[in-house]
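Before I ask anything, here is the structure I am working with.
Removed from the display is one protein chain of the complex; every other protein chain stays in position.
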Amino acid sequence: MAVYEHDVLVIGGGLAGMRAAIAAQQLGADVAMVSKVHPVRSHSNAAQGGINGPGVGEDGGPWEEHAFETTKASDYLGDQDAITVLAQDGGGEVLQMEHWGVVFSRKPDGRMAVRRFGGMGKARTFFVGAITGQAILHVLYEQLMHPARFQAMRMYEEWFVTSLIVDDGQCRGCVALNIRTGELHAITAKATIVCTGGLGRVYEPSTNALICTGDGIAQAYRVGAPIMDMEMVQIHPTTLKGTGVLITEGARGEGAYLLNKDGERFMQKYAPNMMELASRDVVSRAEQTEIDEGRDVDGCVFLDMRHLGEQLIKERLEEIYEIARDLVNIDIAKELLPILPGVHYIMGGIKTDVDGLTPVPGLYSAGEAACVSVHGANRVGANSLLDTLVFGRRAAEHAVPWLKGKVFRPIPESVVEKDRAMIRGILDRPMDGDRVARIRRDMGVSMSANVGIFRTPERLNKQVEELKALRARYEKVGVEHKGKVFNTDLLFHLELGYMLDCAEMITKSAIERKESRGAHTRLDYPDRNDAEWLKHIVLTKQPDGSEKMSYLPVTITQWQPQERKY
Amino acid sequence: MKVKLKVKRTDPEKGITGYSQYTLDMHDSATLLDALISAREYEDGSLALRCSCRSAICGSCAMRVDKRARLACRAKVIAITGGDEEHEILVEPMGNMPVIKDLVIDQESFWTKIRQVDPYLQPAGPVPEGEYRVPNEAMLDLTHTMNCIMCGGCVSDCTVLEVDKNFIAPAALAKAYRFAGDPRDGHTVERLQKLSEYGGIWDCTRCNMCVEVCPKGVAPMNRILQLREMAIEAGITNNTGARHTAIFTKSIVDGGRLNEVWMVPGSVGMFNLPRIMTELPGALKMLRAGKLPLAQVIPPGAPGSHKMKGMDRVRNVVRKSAMLKPKKAEVTD
Partner (left out) sequence: MAMKYAFWPGCVSKGAAPELYIATNRVARELGIELVELDQATCTGAGVIQEQNPELGDALNARTFAMAQQLGLPLMNICSTCQGIESMVQDKLAKNPEYLAKVNEILAEEGLHYEPGLEVKNFLWILVEDFGLDNLKKAVKRPLTGARIGPFYGCYILRPSQLLGKEEHPDRDHYLEMVIEAVGATAVDYEGAKKCCGFPILTINRENSLKQAGNHVHEAQDLGADALVSPCPLCHLNLDAQQPAAKSVTHFDIELPIIHLPQMIGLALGIDPKEMRMDHHVVSTKKLLDKLAQPVPA
């Protein structure tokens, strides 16, 4: 059993992780990356519609505009110092991607084209067809394949992190399982950057990939890092009927309509100015209201792209065209697409400052796993990619100078033993008739039913009980397969543990926030209540294992909260 | 609907291979991936496969389905079986790459080949303050190639790779096009030179297998053809492949039909006697069988070479077809 030692350990190979790894390496650090899937399999792929580019030419617009729109969309829960950093640094990141080779769509004059996204006052979103995330993810991996980087960097590919190591108050890397051999190792580092993405699979259905199981958030929580804004779960307005697959906001950006069963553009009633391009929480609530009031067909409303024309659809929305054709056999150029709101993104996560640093020295986080907070109560479209790049880079740029010359005591091999015993315990458990998959499904379905768009104390309290029962089942459930090589049965068991942690944090925070703000809608407290709730809810695990709930004030610099209308 | 699967299994720890059969009850719109996940989660926890996004963007779930590489998440059961519930779907790991366990293959050789083509933008000159100004058509063209999700399907089923592990193979060559065809890249000629070497663009047989199996419309072989055209245009013609194209084209332009006799000497080089000699026994056998067309013994272009009727009109088409060529994309100021 080897103990590996590095300067910087990046956990997660998506956009935030790769951006952090490249930045750390550019500063001369010895960098390692551990990821449970190959980097190009990461969920950053799924961001289809685009990336906001504040400050990039005239189209990107002044950074202040972007920052204000982000703040407003966050329902004023976003921290304005962080949002300012996002908006000021964002343009440079977009241009960096262009210079590294992202094939951004162009205007006739050869400059990068923009499309309009929800919650934005004007078109300022740069894009690559409907594969923006994929294109950026692959270009970052191209950069990692450069021999100078590739040979200098250690990739722990298809390694699954079982826990973070904290020693003497410092985060010192992780324990991880090599999926191909089944062996556990300690991968130690002076700085650890958690870029493990979101937790969408806590809900069923969800737009998220099967790997989005909140691992990093739960691991950070377990070592005492504060977790913030967990009640803020973004419900995306357009997910495909029956599959939960995401249909990009870019479709509405290109002019698609939302229709109810009567063919009415119902957004007129809810957001007469911005219509379909109102903020995501607003549109999702509108759809759910239409559905709940019976103006649906089979639980869905419709996305109408017929008027966009086949040429535009194939040039700019090809991915959507194919998904609709292949998964539901619908030609979006000629037919209506049945859609419904679906869980998409977690605004909350590991609390960090604007340099990705958590209160635990040596522990950083960036991307969806982190909560800086730039998204507040509702993330605006095309800000997620921007968030990963800006804060992935900043975390590395803070960590590398910080760790220079620091010497820590060696981590003994024995740190691995705790996890090894934990895994042995799972493998040794007899099958009791229950299954990990069944518990996961029951968790997902109950979370969707009880902690979804419209929340009530009854439903939330019911979910607390549900989760207790699920936790009890989880403590007893075993795995069928006992092998070492590629034992996904075991991995799903571990992931379910992370997801239950996250589900509990979401539910507790949702019970606590007694107002409606952004994605969090309480039917018993329908209004925003700045007097009492203009603050973050923070959950921190104490050394004795108990949990502390606390509050952090929202940082307001120049935009005072006002009523939010679209 | 009832779904029957026959899945190839490999247990590396016990060193055994075999097949598992599953009969599952699935909804009518289920994909093969839905069925496999259901088998794994509720029937057999030891079944290993990679999957993540369920929507053909992560590239994890490529496997052979009834003998052809496909993404399981893009394969609707009903489309495979044609609605025949007794059709047992044969599911195997991809080819041309070693198996780790069951449907999980080791993709290292795949990535090694990708890295062989210098897969990162190498701009020429200073980086502009803003974006590069390039035509949208060029970016759209490259976006088709960037659609590649590195699933490995084309490599799995590549017919050349089956006989020659050195072949760079379709995915990496498509990746190479993504740079060679990028007006922002400044090393096009060097790239094309390297790609014209052994194992590169000229070793593809143009069998279209990669075009057929690619789930993302990347059509890698067509990118290889574009690279060949670019290489010839860049004057990288001192190789068998480029000479083969040249002599072939010359023979059509000269006589209207292919001159088979002169293809070998014209391709390998007129003075490459050892290589030409390897063909002699075969040529004699063909001669004996009446398969050596004696009308073609005069090389294309030489006086008295064999010509089809109406060649003057063909030559006119050849001349005029130059106007059909598209304009090359470049960075503008």
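Here the chain labels run A and B in written order, and each chain numbers its own residues starting at 1.
Please note the rule applied: contacts are C-beta pairs under 8 Å (C-beta built on N, C-alpha and C of every residue); 3 or more make two chains touch, one makes a residue touch a chain.
Please read these numbers as outputs of a predicted model, since none were measured by experiment.
Visitor: Missing chain touches which shown chains?
Guide: Checking the complete complex, the chain left out touches B.
Visitor: Among B:G45, B:P93, B:P135 or B:G241, single out the residue that touches the unshown chain.
Guide: Residue touching the chain left out of view: B:G241.
Visitor: Pick out which of B:M26, B:V189 or B:I232 touches the chain that's been left out of the picture.
Guide: Residue touching the chain left out of view: B:I232.
Visitor: Write the list of chain B residues that the hidden chain touches.
Guide: Residues 67, 159-160, 162-164, 167, 198, 202-209, 211-212, 219, 225, 228-229, 232, 240-241, 244-246, 248-249, 252, 256-260, 263-264, 267-268, 278, 281-282, 285-286, 289-293, 295-296, 308-310, 313-314, 316-318, 320-325 of chain B touch the chain that is not shown.
Assume only the chains that are shown with their structure count from here on.
Visitor: On a C-alpha centroid basis, what's the spacing between chain A and chain B, in Å?
Guide: Centres of chain A and chain B (C-alpha means) sit 35 Å apart.
Visitor: Under the stated contact criterion, what part of chain A meets chain B in this complex?
Guide: 37-38, 40-43, 45-46, 56-57, 95, 98-101, 103-113, 128-129, 131, 134-135, 138-139, 142-143, 145-147, 150, 180, 209-211, 242-243, 245-246, 315, 319, 322-323, 326-328, 435-437, 479-481, 483-489, 492
Visitor: For chain B, which residues are in contact with chain A within the complex?
Guide: The contact residues of chain B facing chain A are 11-13, 29, 31, 40-42, 44-46, 48-60, 74, 76, 100-102, 104, 107, 114-115, 119-121, 123, 127-128, 130-136, 139-140, 142-143, 146-150, 179, 182, 184-185, 332.
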